[in-house]
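Yeah, one chain of the complex is gone here, protein chain that is, but the others are all in their spots.
Note that the chains are named A and B in the order they appear, and that numbering of residues resets to 1 at the start of each chain.
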Amino acid sequence: MIELNAQTIAFAILSVLVLGGGLGVVTTRNLVHGALWLVLSLLGVAGYFVLLSAPFLAAVQVLVYIGAIAILIVFAVMLTRSMTSLGEVRNRQWWLSAITVILLFLLLAVGIILPVWGRGAPGEVTSLSATVGGAVELGEALVAGDGFVLPFEVASILLTAAMIGAIVVARDEEDEGA
Amino acid sequence: MTDIPVLADLNLAWTWPVVGLGLGATLLLVADLFIPRDRKQQTAWLALAILLVSFLLNLAAFPVVDSAFFGMFVVDPFSAFLNLIALTTAFISILLSVDYLQRSGMQRGEFYALILFTTAGVMLMGHANDLVVVFVSLELLSIPLYILAAFRYPDVKSSESGMKYLVLGAFASAFFVFGAALIYGATGSTSLPHIFEVVARGFAAGGAPELLLLVGTGLVLVGLGFKVAVVPFHMWTPDVYEGAPTPVTAFMSVGAKVGGFAALLRILVFALPVLSTGAVEASAWQQVVSLIAAATLILGNVVAIAQQNVKRLLAYSSIAHAGYIMMALAAAGHAGFGEQATRAALVYMLAYMFTNLGAFAVAIAIEKGDGSGSDLEQFVGLGRSRPLLAGIMAFFMLSLTGIPLTAGFIGKWLIFQVTIEAGLVPLAILGVLTSVVSAYYYIGIIVRMFLREGEGDPAAGGTGLVNGAVYLTFAGTLLPGIFPYLMTDLTRVVSTTPVGG
Partner (left out) sequence: MLQTEAYVMLSMVLFVLGAMGVMLRRNAILVFMSVELMLNAANLALVAFARQWGNSDGHLFVFFVITVAAAEVAVGLALIVAIFRTRRNINIDELNQLQG
């Protein structure tokens, strides 16, 4: 059923990256290592975006997620100087959490794998690679007719609010000399 | 090739209550730079003026049904009614904040701008006609609240409250996005009217709904359940409410819930009413919502009894009230009851808004400048030192319980009525029983105020503005209690038909 070609091999390698990175984040005892595992996982997702013919999003993923978000997290780790050797790995009610996670997994497994499985029948997915995903198409969709103008504007307000808020929270009152 | 849309295409005319508020909040940030540090109250007056303008614009838009921004933004009586609630909440919260910020030394202009931003988020949740817009508005509602919760610097309790809220809020958002992704996967669109059409077509064809859609809806319910704080997604509420500055808590307890329920109603009742597993009578999500409502009613009301801090008590009380609104949502899942239940939920939210903000106003009046003094014991003897304040507080407590002649009674009455008519009799009985339980802790406060001897004057923070807010909310609780049509007439034009596409 699954033929062995370049795409399948790339998918397999990326899966190892993404899931391995994720597992690393969840189990690590060292915050800096955790951040690196996260970068690995995010990079894998960018690779998937390329496979899914969304090259622009792949670039955004690398620039914003790895370039900005992951780096911010590394900053947070360094600023708080609590980077190495976390004493305790699990929280107190870990067994309760574990049960919840298993339930969530079963729910999703039943709900997602069953319905999606039937979809991949040949012929149904003919026009896959022809889909939009380039910068031009996305840019047009953001502003053109039936486009996403409203969320775009709301997102810009949101970024303003978040920026102002982050400054308010993080600035040191004593430095102002007020 | 691409048509560049001009302003006229966006059909902005009826969007001005929200657009104007966002614009006003941004301009307020600029204006704040020119206001000297010792006169930051002026920023608050400006913010109140912006809210007032938005309120009037919204009244003008009330009966209109239209869509804007290429169908992503709905204007209808449902959203206009929610706007009234959101704007009044913000107005009263700012009245409560001005002197509170002053005496606890955190008077900052940004506070008011952030309140306006989060209010715009709440309003957009009601207007949203697309899952992407719901998501972005949800974040516009949440992110300023994370910051506001942490506003009392350098109090660790407040910063931690903000952090806890942020982490759990982000967790909830992730559930929402994954759920929305699955809904998109099942229907091929993020537009709510389009989703409605696809689901209705599938239902008409007689097929069972896709599991993908069901699971997606469930995950969206989890994500929004965190926002409105229903059991089992309520754990963060008491901690965050206790740690945040009290006026922020007041806003959160109403604003965040109203926004969350607006989105829940839009998604479940407007877009997915016929999502059904074969039984024609009820939507597939009805049972889950009923279970959540029942658990929320029981836990919220029972745990509230043990609380010794008024902010924690009101936190559990707000969880319990979310349970009553969930009851209406469950009733809305029954075929043909969508509109009646939505109206009941709207009336309930309006009544809850006035009563709950009033209770918080009194709590602020007796709180000390350093943020302490929110123990229930502070209420002891209030009936003697401040009879008027205590009397009004007693009235708020009766309204939260749902005693006749209060707005809270009207809200509960409508919800119980629609729940029984929709055939969910056990749930309605549970609602009545838990109301009786709630009387225990609400009346406990009345007993403390009037029947126990206290000393001193606890009402240190009862400044003119706070008292103004107390009287305003008192009027809002009393008048609809006596003249119910003040509230119910406003909802008469509300319809749950999806608008535009």
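Definition applied: a residue touches a chain if its C-beta (ideal position, glycine included) is under 8 Å from a C-beta of that chain, and two chains touch if they have at least 3 such contacts.
Nothing here was measured: the structure is a model prediction, and the numbers come from that model.
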Hidden-chain contact residue, picked from the options B:S54, B:N129, B:S161 or B:T355: B:S161
Residues from subunit B at the interface with the omitted partner, ascending: 131-132, 135-136, 139, 143, 146-147, 150, 153-154, 156-157, 159-164, 166-167, 170-171, 173-175, 177-178, 180-182, 184-185, 188-191, 235, 238-239, 242-243
Touch residues of subunit A, complete complex, unshown partner: 7-8, 11, 15, 18-19, 22-23, 25-26, 28, 31, 34-35, 38, 41-42, 45, 48-49, 51-54, 56-57, 60-61, 64-65, 68-69, 72-73, 75-77, 79-80, 82, 86, 88-92, 94, 97-98, 100-101, 104-105, 108-109, 112-113, 116-117, 119-120, 125, 127-133, 137-138, 141-142, 148, 151, 155, 158-159, 162-163, 165-167, 169-170, 172
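As a working rule, only the chains that are shown with their structure count from here on.
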Computed distance of Cα centres, subunit B from subunit A, in Å: 30
Residues on subunit A engaged by subunit B in the complex (per definition of touch): 107-108, 110-112, 114-116, 140, 143-151, 153-155, 157-158, 160-162, 164-166, 168-169, 173, 178
Sites on subunit B touched by subunit A in the complex: 2-5, 9-10, 22, 25-26, 29, 37, 69-73, 108, 110, 113-114, 117-118, 120, 124, 130, 132-133, 135-137, 139-140, 143-144, 146-147, 150-151, 153-154, 159, 162, 182, 185-186, 210-212, 214-215, 218
